[in-house]
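Apart from one protein chain that is not included, each protein chain of the complex appears where it belongs.
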Amino acid sequence: MQAYDLSQTHIVTPAEEIALSTNQLQVYYGNSKHASMSDASLSFPRFQITALIGASGSGKSTYLRSLNRLNDRIARIKGEIIYRHTNINDSKVNVYEVRKHIGMVFQKPNPFAKSISENITFALKAQGITNRQELKQRVETSLKEAALWDEVKDDLNKSALALSGGQQQRLCIARAIAMKPDILLLDEPASALDPISTTKLEVTLKELAKNYTIIIVTHNMQQASRISTYTAFFHLGHVLEYDRTERIFQTPMIQATHDYVTGNFG
Amino acid sequence: MDDIQKKLMSPSKASREDITGRIISYTCIAAIIILVISILYFITSRGVATFTTNHVNLWQFLSGEEWNPGTLNDHGQPQVGALPMIVTSFSVTILAALLATPFAIAVALFMTDIAPKNGAKFLQPVIELLVGIPSVVYGFIGLTVVVPAIRHIFGGTGSGILAGTIVLFVMVLPTITSLAVDALRAVPAYFRSASLALGATRFQTIYKVLLRAAMPRLLTAVIFGMARAFGEALAVQMVIGNAVLMPHNLVTPTATLTSQLTTNIGNTIMGTLPNNALWSLALILLLMSLVFNLIIRYIGKRGEIKS
């Protein structure tokens, strides 16, 4: 692989209202002294889709999973994650609350081995919502928002594992938004899906961006350019460029970004 | 807005739940640790009383051939020589393992490499069942079948090391076999295909490639079998004869550590020398099981298949 100058970066701060930002975020896995992610300082605009792109091992998933502190058990994370004027990367912060506001959808669909409706109600019940009417309502709204309602409305008591991959992934999105989060993190949500399911998912995401701030990790550059407003390019554990999506894809400032988006990378 | 900030900074139902969960699971694990420590402590403290309270010489205990804790010998020392039981315990264990290993490996090879389909279908469930047969049942069959047969052929009572060995052989055979099957299945398929592709016969493949690659785990299997045989009490006690005599052949009554313990611990009074001496036998059993454990760990560490 060609060696790029990792100190040369171009990172903008969006003019829009900021929903979440990180300041000098560093991630160290296990006891490693080597940072898997170094000094990432990014600000994510509210009610927009931001895409994180980069090759495998560039640190984009590592970064994303740190945002809702899902890496807590396996990594040490330094630096600040600012959400609602609070640094949530702090041992005093209630991590369970954080995750209620910052939801996540994973690369491989991971529905619970429960019925479709229980998949959505399980976490709600744990929160103390017991009113049946309200639970029913939430199931319906979230499934509609995730564009799954019409396909499953008659099978709500069937096992979620019997759904197709694309349906499972949209169920996972419904499960996440049923919690009424602020921010939705998506870790390559389409990588296990066929093209038709992927298109459906992208339409759903664009629709969701009206009410949620979305940060999505993707391998697929077309996907990033189709759905996102801002794009960050990750390389070897560094963020090299962050700007509006069209600028990243049309007039990138950094050589590495240019090579990556034009397919001359590596 | 501020409300959310406040929630972020304060414990919630979820954090309380997690503390509950931690307390419960930590308590359980602590109970197990305390249990193991107290087993080690109680058996050890009882077991050393023979030497500390009753001042029996350790070497005499281990090398003496007379076991008669109630009487004193010429030197005014109680007669607590555990050698006959130690020798018998080791004899039946080693003989049973020597006898069982070739059979176990043959059956395992049959199930993995020679007739994997039918062999596994028929033998696997039977072996699983045999692992589960209670040891008293083995002892009972030993008592009603093996002992009379030995009596018929060799005369005497029929009980002794031979009977013990045969019973233990049948007992550890399924244990060693099922572990050996695991060991052979753990050898990657390409070891076999590479060897066969080079023109080696099946026997050469088995002998030079398979058994060598699986050797550490096969050894572990045998040691597991030995540990089981060494600690087995009732099945052996039923066929060994229970006379603390130095074994001079395989067909006269003798006693193992376990059989002596089960036969006599209820007939002695706590705190007396005859009782303490029995606890010392239990201590030997405990130490031996630790030794077997260490050997298994040592082999396990050295012999992981690198692929």
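Residue numbering begins at 1 within each chain, and the chains themselves are lettered A and B in the order written.
Here, contacts are C-beta pairs under 8 Å (C-beta built on N, C-alpha and C of every residue); 3 or more make two chains touch, one makes a residue touch a chain.
Note that contacts and distances are computed from a predicted model.
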Exercise. For the complex's missing chain, which UniProt name, "NADH/ubiquinone/plastoquinone (Complex I)", "Phosphate transport system permease protein PstA", "NAD(P) transhydrogenase subunit beta" or "Cell division protein FtsX"?
Worked result: "Phosphate transport system permease protein PstA"
Problem set entry | Residue in contact with the excluded chain [from A:Y96, A:Y230 or A:Y260] | A:Y96
Exercise. Which of these touches the unseen chain: B:P84, B:G160, B:G231 or B:P247?
Worked result: B:G231
Exercise. Looking at B:A14, B:L83 or B:M215, which residue reaches the missing chain?
Worked result: B:A14
Exercise. Which chain A residues touch the hidden chain?
Worked result: 68, 70, 96-100, 103-106, 108, 110-114, 122-123, 126-127, 158-159, 161-162, 172, 175-176, 179
Problem set entry | In chain B, positions touching the absent partner | 13-15, 17-18, 20-22, 24-29, 31-33, 35-40, 42-43, 46, 102-103, 106-107, 109-110, 114, 119, 123, 126, 128-130, 132-137, 139-141, 143-145, 170, 173, 200-204, 206-207, 227, 230-234, 237-238, 258, 261-262, 265-266, 270, 279, 282, 285-286, 289-290, 292-293
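In this text, only the chains that are shown with their structure count from here on.
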Exercise. Taking each chain's centre as the mean of its CA atoms, how far is chain A from chain B in angstrom?
Worked result: 53
Problem set entry | chain A-touching residues of chain B, taken from the complex the two chains share | 1, 4-5, 7-15, 18
Exercise. Taking the complex as given, what residues does chain A use to touch chain B?
Worked result: 83-86, 88, 92-94, 96-98, 101, 126-128
